[in-house]
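Every protein chain except one is present and positioned as in the full complex.
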Amino acid sequence: MKNYKTIILSNQEISPGYYRMRLLTPGFSESARPGQFLMMRVQQSLPPLLRRPFGIFRTGFLPADCDGMPPKEYTEILYKVVGRGTNIMADLHRGDKVEVLGPLGRGFDVGDPGEEKILVGGGIGLVPLYMLAESLSARSKVRLLMGGRNRDDILAVTEFERLGVETYVSTDDGSLGEEGLVTQVLERKLDKFPSSSVYACGPMPMLDAVYRICHRRQVPLQVSLEALMACGVGACLGCVVKGAGHAEDNPRYLCTCKQGPVFRAEQLDWSRLGEEPGYCEGCKS
Amino acid sequence: MKNYKTIILSNQEISPGYYRMRLLTPGFSESARPGQFLMMRVQQSLPPLLRRPFGIFRTGFLPADCDGMPPKEYTEILYKVVGRGTNIMADLHRGDKVEVLGPLGRGFDVGDPGEEKILVGGGIGLVPLYMLAESLSARSKVRLLMGGRNRDDILAVTEFERLGVETYVSTDDGSLGEEGLVTQVLERKLDKFPSSSVYACGPMPMLDAVYRICHRRQVPLQVSLEALMACGVGACLGCVVKGAGHAEDNPRYLCTCKQGPVFRAEQLDWSRLGEEPGYCEGCKS
Amino acid sequence: MAVDIGGLTLKNPVMPASGTFGYGEEYAPFLDINRIGAVVTKGLSLKPKAGNPTPRIAETISGMLNAIGLQNVGVEDFIKFKLPFLRELTTPVIVNFFGNTLEEYGEVAARLSEIPEVAAVELNISCPNVKKGGIVFGTDPKAAHEAVSVVRRNLSKPLMVKLTPNVTDITVIARAVEEAGADSISCINTITGMAVDIKTRRPRLANRTGGLSGPAIRPVALRMVHQVVQAVKIPVIGVGGIVRPMDAIEFLIVGARAVQVGTANFVDPASMITIIEGIEQFLIEEGLKDIHQLIGSLEL
Partner (left out) sequence: MAVDIGGLTLKNPVMPASGTFGYGEEYAPFLDINRIGAVVTKGLSLKPKAGNPTPRIAETISGMLNAIGLQNVGVEDFIKFKLPFLRELTTPVIVNFFGNTLEEYGEVAARLSEIPEVAAVELNISCPNVKKGGIVFGTDPKAAHEAVSVVRRNLSKPLMVKLTPNVTDITVIARAVEEAGADSISCINTITGMAVDIKTRRPRLANRTGGLSGPAIRPVALRMVHQVVQAVKIPVIGVGGIVRPMDAIEFLIVGARAVQVGTANFVDPASMITIIEGIEQFLIEEGLKDIHQLIGSLEL
């Protein structure tokens, strides 16, 4: 965990409105766990005032230079352009300076080896699942159910396949893969592999539906949430989400940045999570 | 007078810390008079909030394209990088969008033909004198006394020479031209050509000294002043300067943007002008 | 887009904030003034006023400080030199004014009542830059009531009263002003602020402090407009940090009947036109037939 004052190695549009940014981050990957995130300062001058949170897509090493320099460690994020900050990011180039704080938060609990694992990604919610798939796929059968509104929202699936993950794509308009909701695919897979555990990230309505499916079938579920964040480190208490047992007269708030962003489904109060304003608007829009 | 939403044709460092920017401004030069200025919005996003005022250095036409398009009219400014706004400007490139409001203010009164004219420029204060020299040099003998701290502050002198203007350069450190203050040169020239009229623009202490010299010798003087400006059009009353006869109990303020930036020396209250805070700090630093 | 702001109907809810649009003519070359809802003039007093020493303005982060000190030509010169331009406009003219004493408030009001071209007046009881009078009237409910009452008695035109944000509870002042006979309330004026040049160690303004305006103050202005809308029955005009159409829309949503655009005029002289067009566009996008479906439509 540290503030990396670093530079961009590349920043490319990978699908309309979606970008992939690679950052130089020596020492980052040793500590980064699947499901963690970073807080990015998109430019030195203000505004925007606050940093923006992004899931860590993956980390890696550039091959060593001919001149004998050690291999360079990098971190990749995938992001969707939704507002002021991400618009500025889309204009950045190789060599531009940025600052990232991380890795932050609690990632996924990888669970027992051998168990079947189903990963459910909705649009940009795919991001934290890649490193999870990397660490799961060595020890378990992993299936990725990837959903989006249309083909543009389906990202990086071939990279999951390269890890040996079985992938199933669905889109609302049928422009890629099966036509329909990713949750319909999930129901079918759970019919077939009822003892799987599920890991999900995506828009809140999707997570809500996934929760209801898993809850009904008593399948263990971990979700990665989004929230508006100011600090990302547990200091401001701006990013809280209602924990299980929350009530007006007995409020129980959990910090998304510090106690999350990944939660076991049982930790959360699902009663109104689906309609929580301000959550995951980036994904919804 | 209008708000030109236009683009930059070129933007180059012409001396350390000084830039020359050329803007596409169809229709601008018909109305631009020597000594007028424009208000530039340095970028579409805020901050900086306010526009920045810059003297009009010159206007001109690009040669007509081969494809038969009409010649393109442009406007040039010269600026010194002193703070936030000018730093942003220095980073702009050909094709970048900017907005300029102008031409604004009252320019120089060119006076009678045949009279000897002495132009006194201090550093970036040279800017409004070029178009003045253009219009004077056809009808009068024109001398430019150009002063600066060191050689870097001496700008565009050869361009004045091309107009047939006799130029005399002085620098505080003697790194270019004569060593000494431009006001010493002025005294010598006035000894020789006592019936000249003087036009000056530069740092406030310089203008103050020029005023005292001209006042003593009863030589007509016009000065171009700087002031902090918000609107540039006479609406905010932020840019005022003390007029002749100003007193605590009988305050007389003149708008630098609308009644100036060029004033006849008699219009102003010179008693404390030299120590006016906030004036021409850009030139001083 | 037409709205009624207390006895005066405007063709659209966008007008300049006093002091940022001169007497109208200064901006005539840059926009079609007849397209805006109304013109609001620089604050007038009985006698001409010279204003404060310089520097009078300072840029801050996303805002600016000003201590103009209400420099103005006075009512008589206004009539002589500024009215001829305004008379030719088809859009209504709202004259902003202030006084140093209760009597002066009354006198200016009476004089303005005689001018047919003045469609309404905006009474400034809130300028932080006048040492005498000014500040007291706007921050004390009794004084505010008194000032408004005097003006009301001397005035035969719609009366808009402009409130200062530099108070503990703006609703108390708003109610006092309503009770004293205001037809509408505009808020907010600038928030008193300060900036220092660390090199010279002097205040950036000769007057030491000045009024903060611009986008920086918008959240504070919006909160106060929201409070005032709930406290009074007369129309409220929202002012403070409006730069983009969406900023104006925020104010309309919390219940402002119209908005004033101030500092933004300096940034882009055509801002008001952009804002008018942006609101029209928004109504279409949201399927709203009438601007009144937007005004006060805040979901709680």
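For clarity, chains are labelled A, B and C in written order, and residue numbers in each chain start from 1.
The working rule: contacts are C-beta pairs under 8 Å (C-beta built on N, C-alpha and C of every residue); 3 or more make two chains touch, one makes a residue touch a chain.
Predicted model, so just to flag it, every value in this text is computed and none were measured.
Trainee: Looking at the whole complex, which visible chains does the left-out chain touch?
Mentor: Every shown chain touched by the left-out chain: A, C.
Trainee: Can you work out which residue in C:A231, C:I253 or C:I273 touches the chain that's missing from view?
Mentor: The single option touching the absent chain is C:I253.
Trainee: Which of C:G6, C:P92 or C:P203 sits in contact with the chain that's absent?
Mentor: The missing chain is touched by C:P203.
Trainee: Spell out the interface residues on chain C facing the chain that's missing from view.
Mentor: Considering the whole complex, chain C reaches the absent chain at 60-63, 65, 139, 166-169, 191-196, 198, 200-203, 208-209, 212, 215-220, 222-223, 226, 241, 246, 249-250, 253-254, 282, 297-300.
Trainee: Tell me which stretches of chain A touch the chain missing from the display.
Mentor: Residues 1-3, 41, 46-51, 99, 101, 227-242, 251-253, 258, 276-279 of chain A touch the chain that is not shown.
As a convention for this text, only the chains that are shown with their structure count from here on.
Trainee: Can you figure out the chain closest to the middle, judged by Cα centres?
Mentor: The chain sitting closest to the overall C-alpha centre is C.
Trainee: Could you put a whole-Å number on the gap between the CA centroids of chain B and chain C?
Mentor: That pair's centroid distance is 35 Å.
Trainee: If you average the CA atoms of chain A and of chain B, how far apart do the two points sit, in angstrom?
Mentor: That pair's centroid distance is 56 Å.
Trainee: Among the residues of chain A, pick out those that touch two or more other chains and give their numbers.
Mentor: In chain A, 46-47 touch at least two other chains.
Trainee: Would you please write down the residue numbers of chain C that are in contact with two or more other chains?
Mentor: Where chain C meets two or more other chains at a single residue, that happens at 61-62.
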